[in-house]
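The complex appears here without one of its protein chains, the remainder shown in place.
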């Protein structure tokens, strides 16, 4: 089932090019590589050099990752990665993502990241400005 | 906190050697590589050439993967991967895993895999023999 | 030094998107990943689904790979991969490649691949048609 309407559900859409080395002996893209595609969507959004989400002296750590795998991904081709903010906490962000190949959904995922102080390694509150920018990236 | 007692909770323990290429620009092992370590624990258990868990004409597909990340993994070193069966359904297996470095827990994970018919791609019931072997791999 | 004139030297140019996971603890793209980028250029050219270079019942194996590394590759960004045929033998092909980021050359490489019979695993002569298509991909 191919349906391009998924794009409307994700304020940020980027892609990865599927590599030959992403495949495994089962002939399709290795399941663990799905986590790499999801990372591409997250880091382009959190570490965007033009407009990074983190404050000076802090960094993001992943607390949890849940992936539902629905279909295979194949070489050659691309994977589209849709990303949206689901919830914004004091220092945490819940991110929802979808992986699509040729408008066919291959996986959905939910990741929780927490901003921590780079030195103390304890959670560090998101600034008002970052919260506002994150709120703007919630889905419809 | 380093405590080797975790081994008692996992009937199967294997390892991966951390590779220099597993690290990323943050200096530690890349988060997506955790999924690869978890895969090592799963495939050695499901596809053990001596005693594979699948029936002829069937294969396993991953339905869901949940990972809780608790600590960093570093190069050089090894990752110990503990694996146990949590639940056995008609055609599904719920697997619980832990990743440890120097007896320090870095992550826990729950994966659901389903046995499917290689041709119809529909779920295929686990045989009695496989169910019995899986039951024997439940934790204490 | 950035100079787009390199494109004229390569009949085929494709790209890979640099992934966060491609970096290592030194902060730049891991050296071993250069081999993956080179593979992207080779497989798109040899296994192009529209017009594959191999004959039925044969496959290509790599015999040798020589890489000269000249500069670092960084995330985020893309790598352009230029590929041309240098020599065509009875059953072997010598391929020359260049890796570029922002028109800055990061590496050059020479790979020799040999067509083998899928069953006997012995070298299998390239057909006249394939030789002609390969000759057309020699550089200027």
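In this document, chain identifiers A, B and C correspond to the written order of the chains, with residue numbering beginning at 1 in each.
We adopt the following convention: a contact is a pair of C-beta atoms (placed from the backbone, for glycine too) under 8 Å apart; a residue touches a chain by one contact, two chains touch by 3 or more.
What you see is a predicted model, and the numbers here were worked out from it, not measured in a lab.
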Neighbouring displayed chains - absent chain, whole complex: A, B, C
Identified contact with the non-displayed chain, of C:68, C:87 or C:138: C:68
From the list B:44, B:71 or B:117, pick the residue that touches the absent chain. B:44
On chain A, residues whose C-beta touches the chain left out of the figure: 20-21, 23-25, 27-28, 30, 32-33, 75
What does the interface between chain C and the hidden chain look like in terms of residue numbers? 26, 30-36, 38-39, 59, 61-69
By the contact criterion defined above, which parts of chain B meet the unshown chain? Give residue numbers in ascending order. 15-17, 19-21, 36, 39-40, 43-44, 49, 76
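Here is the rule we use: only the chains that are shown with their structure count from here on.
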Going by CA means, which chain is nearest the middle of everything shown? A
List the centre-to-centre spacing of chain B and chain C in whole Å, with centres computed as mean CA coordinates. 35
Let me have the rounded angstrom distance from the C-alpha centre of chain A over to the C-alpha centre of chain B, please. 23
Residues touching two or more other chains, restricted to chain B: which are they? 30, 32-33
